[in-house]
Every structure is written in C-alpha cells, then in structure tokens.
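Of the protein chains in this complex, all but one are displayed in their positions.
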Amino acid sequence: MTDIQSINSLSTADLLAKKSGTSAETAQTDFAQELKNAIGNVNQMQVEGEKAMSDIATGSVKDLHQAAIAIDKAEISMKLMLEVRNKALSAYKEITRTQI
Amino acid sequence: MAFLNSFDISGYGLSAQRVRVNTISSNIANAQTTRTDEGGPYRRQEVVFKAIDFNTLYNRALERETSALGYSDPLQEGLAGLKPRPAISSVIVDKITRDDTAPKMKYDPSHPDADANGYVAYPNINPVVEMADLVEATRSYQANVAAFESAKNMAGSAITLLQG
Partner (left out) sequence: MGLSISRAHDLMNSALDYRTARQDMIAGNIANADTPFYRPKDIRFEEVLAQKSADLFGGTSKTLPMARTNGAHLDGSVEPGTAKPSIFFRDGHMARNDGNSVDLDVETTEMAKNSTMYNALIAAKKKGTGIYKSVIDASSKIS
C-alpha cells in the first residue's frame, strides 16, 4: 500500500508537515522548494508512465498490471496537480481582488 | 482499407472449409449409392485447397518494407532457403477431384445393379475416414471463426479510441 500512500503525500500540506517534522532545527519551510519537489514527483511519475507505455509497445513488459498501475499513477498525479494548481491560482486571484 | 483484410482472409477460409464440409457430407450420404447419372457407382470426391496471394498491393508493400528470412529447414526436408513470399495468403478451393480408383465389389446377384458375374460395385467410401475428416473440417471452421472474432474485437477496441 506504500504506492498509494505516496500519491497522497503529494499534497503540499503533507509535504510541509513532513519537512517540518524531519528538520527539527528550523521551523522555516521553503514553499518554492516544496513546489519544485512536488512538480518533480509528478514529472517522475509521467516519465515512468511513458516508460511503461514504451515497454508495452516493445513487448518487453514484465507484468501488464505493473505497467497499467504506472500509467494510472501518472494520470492521477497529473490530474491532482492540475486541480491544486487551479485552486492555488484562483486563491491568488481572490487575494489580489481584496480591497485594501 | 488494409485493416479489413483480416476479415476477408478469415471469410475465404470459412467458405473453403464449408465447401469441404459439404463435399464430405455428400460422400457420407452417398456411401451406398450404386448408380449415378454418368454410370457406375458414386465416386468419392475430395477438395484440394490452394493458397492465393490475397491482396497483391498490400503484399508488395509488405515486401518492400520487410526483409524475408529464408527457411532454415530444421528437419532437412530439402527446402532450405525458401522465401516466405507472398507474405499474406488466403485460401480458395482449387479443384474438387474425383477418386477414380476401382470401386469395392460385393457379390450380390439379386441386386438390380449386379453385373454379369453377380458383383455389385459400391463406392469405396469408408464412413469412419469421412467422419474423421468431417471433425477436422469442423475444427478448422471453428478456428477460422475464432480468428474472425479476434479481428472484430481488435477493430472494435480501436474504434473506442475515437469515442471520448
């Protein structure tokens, strides 16, 4: 079940909590760094999904269900990241709209 | 429309096997027929198939784009180096031959078709052999149906790419 849990850990709140839990010496968290890590994770899953697709194409896939899982993870992580991005953008726009 | 090739190849196979089944059924039905229109007992019929170059344009395109490995002749049948051309072939009934070997003679002077010596000429059809052939023809027919279903299934799944 570790694979499924690793998708959950993409949400920035969890990443922040993990980071602040492991680095006990500083309470500061770098939001840009977390974002970069999250995007890197999603990118890694896309790369693995592409590799799974090319494995199916060349016929050298070991287990069809492993390839299907990899492609599924790519799709879900991408969709999740898009939704988070949309929410973040709309939150930012909301903030810029506040009257001072 | 080369993707519909597979349906036609299996279709030709189905027709050929059906002709074979019909011939075998006619043999079995006429196993005891002692008189026919052309005189003499019923002669056993047999179909001969031939592999034909099914879609010449497609085969030529395949030949241009692939390399052909010569037959490695693993069992030394004297066919080394035979090239697999044409690439895709289907089957047609080439001829229906008549078995012209001597008929079985049975001694029965009271039969209306008995000749001067009292022997009746029966067709030399062995029903057991014919039944075995019929079973094999049915199995080939079913294999062709399975090939047809598989091609239809593949085309159907490709069409789902267009939907949604």
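Order of writing sets the chain letters: A and B. Residues in each chain are counted from 1.
The rule we apply is simple: a residue touches a chain if its C-beta (ideal position, glycine included) is under 8 Å from a C-beta of that chain, and two chains touch if they have at least 3 such contacts.
The model shown is predicted, which means the values in this text are computed figures rather than measured ones.
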| item | value |
| --- | --- |
| Missing chain: touched chains present in the view | A, B |
| Contact with the hidden chain (one of B:22, B:45, B:124 or B:140) | B:140 |
| In chain A, positions touching the absent partner | 46, 49-54, 56-60, 64, 67-68, 71-72, 74-75, 78-79, 82-83, 85-86, 89-90, 93 |
| For chain B, residues in touch with the removed chain | 2-3, 5-6, 9-10, 12-13, 16-17, 20, 48-51, 54, 62, 65-69, 71-72, 74-75, 77, 82, 84-85, 87-91, 136-137, 139-140, 143-144, 146-148, 150-151, 153-154, 157-158, 160-161 |
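Throughout what follows, only the chains that are shown with their structure count from here on.
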| item | value |
| --- | --- |
| Between chain B and chain A, distance of the C-alpha-averaged centres to the nearest whole Å | 60 |
